[in-house]
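With one protein chain held back, the other chains of the complex are shown just where they sit.
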Amino acid sequence: MLEPSILAASLIHGLANGAVYALVALGLSLVYGVLHIINFAHGALLMAALYAVYFLVERVGLDPYAAIPILVPAAGVVGYLLHRYVVAKASRGREEAVLLVTLGVALVLENLALALFRSDTRTIETGWAFEMVAVGPALLPAAKLAAAAGALVAVLALWAVVRATDLGRAIRAVAKEREAARLVGIDVDHVFALAFAIGTATLGAAACLLLPTYYVSPQVGHGFVLIAFTIVVLGGMGSFWGAFWGGLLIGVVESLGGLFLGESLGQIGIFAIFIATLLLRPTGLFGRAV
Amino acid sequence: MLLEVEGLSVRFGGLTALADVTLAVAPGEITAVIGPNGAGKTTLFAAISGFLRPQAGRVRFAGREVGGMPPERLCALGLVRTFQVTRPFAGLTVRENIAVAAHLRHASRKAALALAERVAARVRLEDRLDRPAAELTLAGRKRLELARALATEPRLLLLDEVLAGLNPAEVAEMEPVIRGLRADGITVLLIEHVMQAVMRLSDRVWVLVGGRIVASGPPATVVRDPAVIEAYLGRGAAERLLREDALAGGA
Partner (left out) sequence: MRSLPAIGFFALAALPLPWLTSSGTVLNLATMVLLFATLGQAWNLLGGMAGQFSFGHAAFFGTGAYATAIAQIRFGLDAWSGFALAILAAVAMGALVGFASFRFRLRGSYFALVTLAFAEVARILANSLEITGAGVGLLLPLAPGLDRLQFADKAGYYWFALVLCTGGLVLASLVRESRLGARLAAVRENEEAARALGVDAFAVKMQAILLSAGLAGAVGAFYTQLFLYLDPHIAFGPQVSVEALLGPIVGGTASLWGPVLGAAVLQLLGEASRALTGGATGANLVAYGIVLVLIVRFFPDGIIGMGRARAADARGVTG
């Protein structure tokens, strides 16, 4: 018989993990909502950002959170260039071609990392990262709580950008009516690349928030990318709040799945949800598009 | 009757696209549905050919209840449609395009390709057989739509604006092709904007306005129906036209 407190602790852990998943999924969701493309390189870009944070911490001696103001714009620039000069150029808007090009980018990034850093798993040492905070019956690392809070901030920030700025209006216009937006003088290619850049920039923030309680390895993106896809599909592609709730739900499912089915088989719940959502309700459970 | 449509209604959300449409087509006829833009003509075709499920009404084809059947089954029964916005298989040649349709009743590759060639000659695409369909002009693509539909060897052919967008010479070329279908026992139901062609081709027409049939009968009668003229050309147009007619007759 399961103790209620174990169940509750598992739920809380799940929610905290879920918020981090949501943070990773946000950028993917934005990119899908605006560009209607699926970015297979999302996990690999997260991996690259994690390595960047790792080296900033280990070699430069920066605090991982202090790296946020560096990583976010840097990741944004990389994203902009990547979309404008690789993804858009190579795919010319064809859906399958986008899948292939982003897959190619993922292959290059992941295996470059493998060739350069080998498959070692690396972690950073920070004094406070594993200080535990009691949340109800659960003990959570402080850094994980910070990451969860960061996820919420990121959702709010993105939501504000898209709702209340000129760029946001342009993004929404392009997402809805590509040709009409072009006709009224919006530089559609630029806006696309900006949306992609914002999506990548959120990965910069995610990497800084994630690394203190996580690790980096060349394949670290794999674990996230399918979870992020699941969240995006579940939340309704292109919906930020959908991604947030979807992230929490997936975190809880994973946590409870692990509790009842064991670590390895526990993941199956996520994919069962993923497949069922794709088949039955490809518009997602929560929210609408951007 | 080959095709009987009874009380057909289609709504999109709150918008009524078709309201209680009833019409019947006899074997061997050439008939047409005319009406201004947005009258629901293409919706009517989509509902008859199985691409759209109507909220109410029945469709009978060759004495058989076919409402709710998917398009591929209707096509196998002998009811085929063309698309107003042509949908060629762009990456395939003209010959391959038509052969896809010919395969419906011919399993062998050889037989299907032979039929494709015959049908292409009929719509005068024989000199383009091995060109990619993507290269065809608008007139060429309209011919290809017709050729593919014919290659399914249908009993009833629904033609969605096959003449629209063609220049007068191209229209004049297509007309005898459509008229010639009758000799093969193919019944034709057209949707058309090109009025003169409809007048010359059709035995009977229905006029669809705002999702309702407002008039029907032989084309010569229907175009003189004031309700039809109003619908097409706006209020007061009927009177004006009659005046002009009288003037022209006088001169």
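Note that the chains take the letters A and B in the order they are written out, and that residue 1 is the start of every chain.
One rule holds for everything that comes next: a contact is a pair of C-beta atoms (placed from the backbone, for glycine too) under 8 Å apart; a residue touches a chain by one contact, two chains touch by 3 or more.
Keep in mind that this is a model prediction, so the values were computed, not measured.
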item	value
Omitted-chain contact residue, chosen from A:Leu7, A:Ile70 or A:Leu100	A:Leu100
Among B:His103, B:Arg122, B:Arg143 or B:Arg204, residue touching the chain not depicted	B:His103
Touch with the omitted chain, as defined above, among B:Arg53, B:Arg87 or B:Arg200	B:Arg87
Residue, one of B:Met1, B:Ala24, B:Ala76 or B:Val214, that touches the chain absent here	B:Ala76
Where the unshown chain meets chain B, residue by residue	49, 51, 70-73, 75-76, 80-83, 87-92, 96, 99-101, 103-104, 107-109, 112, 134-135, 148-149, 151-152
Interface with the unshown chain - residue positions in chain A	37-38, 86, 89-91, 94-97, 99-101, 103-115, 118-119, 218, 222, 226, 229-230, 233, 262, 264-265, 267-268, 271-272, 274-275, 278-280, 282
